[in-house]
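With one protein chain withheld, the remaining protein chains of the complex are depicted in position.
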Amino acid sequence: MVIKTEPFVVNIGPAHPSTHGVFRMRTTLDGEVVVDMEPVFGYLHRGIEKLAEERTYTGCIPLTDRLDYLASMSNNFAYVLAVEKLAGIAVPERAEYIRVIMAELQRIASHLIAVGTFLNDCGAFQTPVVYMIREREKILDLFEMACGQRLTYNYMRVGGVSQDVPEEFAPALGKFLKEMPGWINEYDQLLKDNEILLARAKGVGILSKELAINIAASGPVLRASGVKWDIRRADPYSIYDRFNFDIPTGNAGDCYDRYRVRVEEMRQSLRILKQALKDLPQGEARSEVPQRLHPPVGEVYGHIEAPRGDLGFYLVSDGSIAPYRFHVRAPTLINLTALRDMVVGWKVADLIIIFGSIDICMAEVDR
Amino acid sequence: MTIALSGKEIAHQMEEKFPQSIIESSPEWLVVDRQFLLEVAAYLKKTPKLDFDYLAAITAVDYLDYFEVNYLLTSLRRNHSLVLKARCYGRDNPSLPSVVSLWRSADFQEREIYDLFGISFEGHPNLKRIVLWDGFQGHPLRKDYL
Partner (left out) sequence: MEIEEVYSSEQLDRAEGEQIEALMARSQEPIPDPDEWLEEELKRNILLTSVDAMLDWARRSSMWTVVCFPACCAFEFIATAASRFDISRFGMEIIRASPRQADLMITAGTLTWKMAPQVKRIYDQMAEPKWVIAMGACAISGGIFRSSYSVVPGYNRIIPVDVYVPGCPPRPEALLYGIRMLQKKIAKISLVNQGR
């Protein structure tokens, strides 16, 4: 006797402990296997692009903080780079080095959370993430020393950074750089060849190279699929062409490769930080820029390699003190385009892991 | 270093292949007529020397007389980029052909432009609101929405 079954629609709703933020998936399931999936988002759409048209160029910087709140320094960086490109403002050397130091520290902090929550989804409930948050607190202490805030920094300004780092910063950073490689080795030792992680993540949720390029994926998602494309190498901005670092790539495009790429990127960031700290020059932290900046009429697209991908800002100026159009090229929104293809055919538990490995931040998807 | 290709040179090449397809061009960008958008885009993607396989972003701007949609194209193998623009006039039902068949990254981005500006894209498989809810009146990012 054949048992008749029917697929049914289950809503993995916006408030769910493992959807990283408020993301809704209408999944059609046949038993435990996902047959179809429709993503619904917009639950955190706050209208940042419209609000920015009412603020001055410097006043938009707090808005950019709240885009991808786990990587606020990178968002600030991309935005002020775009404005400086538009207005033709030069940045002093010391400010360039401080910006690179902040951006790479932010990359490590963001990847710690990304890897931690991915392991949460895999089932190592809370243990690795608690250790990684402990490391992240050390980085947040450094940020607090520099600008006073722990999450939304508002630190970079057009023409430099808002204030110079205090004297305690460089020794504290040196101490952090001595200890951190040991911690990363400790996590890696337990997790790299861990049987359970391999069984759950290897071969799961494969994103092929052609599809990754077609959907314009970027960041670790693209690099894990085998494409060696990093904005810091391909289109260097600020002073990244002075540093030696490798670009880790995977070859299978599965969840395990995305995890490995992030861990290796943390190690490469430590390498850049060592070089930047050694060469940090004395000087001004900010160049003279008028309070109400009037950039020339025109448009610009400035992009950087944020921890989650290729973050770009498209600004159109009409000569007044506020931007005429402020658009954010959100890497996580574009990485999500292939989610349906990656998930169909796997089970519900794998759906959660695949979604976690793309590492999204809803505030950036929805803006 | 990603080289930004000159809009004027690409415009010359397009004029030879598809006469009357280019409205305007400058060293930074080129504006293509909406009827030729799909053909020009397909040519840019498939020609080996240009090879634009990566659509980095699509944005729209509301200049009160017309809407302008920018396509930021990049080639990963050759490391060059180009800005392609298309304009649509009229505020009631502006529309453009969709490039989803060439680059799938246009999927969510065109839906978002439809949601916030009201520009519809012909040929898009699933054109409905994405960041706002179904009964929302109006298109917020237009300049006349207060």
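When the chains are written out, they are named A and B in that same order, and each has its own residue count from 1.
FYI, a residue touches a chain if its C-beta (ideal position, glycine included) is under 8 Å from a C-beta of that chain, and two chains touch if they have at least 3 such contacts.
Note that the coordinates shown come from a computational prediction; the quantities given were computed from them, not determined experimentally.
Chemist: Considering the whole complex, which of A:Glu38, A:Glu186 or A:Glu210 touches the chain not shown?
Modeler: Checking each option in A:Glu38, A:Glu186 or A:Glu210, the one touching the absent chain turns out to be A:Glu38.
Chemist: Looking at the full complex, which residue from A:Ile89, A:Ile133 or A:Ala234 touches the chain that isn't shown here?
Modeler: Within the whole complex, the residue contacting the unshown chain is A:Ile133.
Chemist: Touching residues of subunit A against the unshown chain: what are they?
Modeler: 7, 9, 13-17, 21-22, 26, 28, 30, 35-36, 38, 42-48, 50-51, 54, 62-63, 66, 69-70, 113, 130, 133-134, 137, 140, 150-152, 362-363
Chemist: Mind pulling the subunit B residues that touch the left-out chain?
Modeler: Touching the missing chain: residues 128-129, 132-136, 140, 145.
Keep this in mind: only the chains that are shown with their structure count from here on.
Chemist: Could you give the separation in Å between the centres of subunit A and subunit B, each centre being the mean of its C-alpha atoms?
Modeler: That gives a centre separation of 26 Å.
Chemist: Would you mind writing out the residues of subunit A in touch with subunit B in their complex?
Modeler: 41-42, 45, 47, 49-50, 211, 213-216, 227, 229, 234-236, 301, 303, 310, 312, 314, 316, 324-325, 327, 329, 333-334, 336-338, 366-367
Chemist: Taking the touch rule as given, give the residues of subunit B at its contact with subunit A in the complex, in rising order.
Modeler: Within the complex, subunit B contacts subunit A at residues 1-2, 53-57, 59, 61-62, 70, 72, 76, 79, 83, 103-105, 107-109, 112, 116, 129-133, 140-141.
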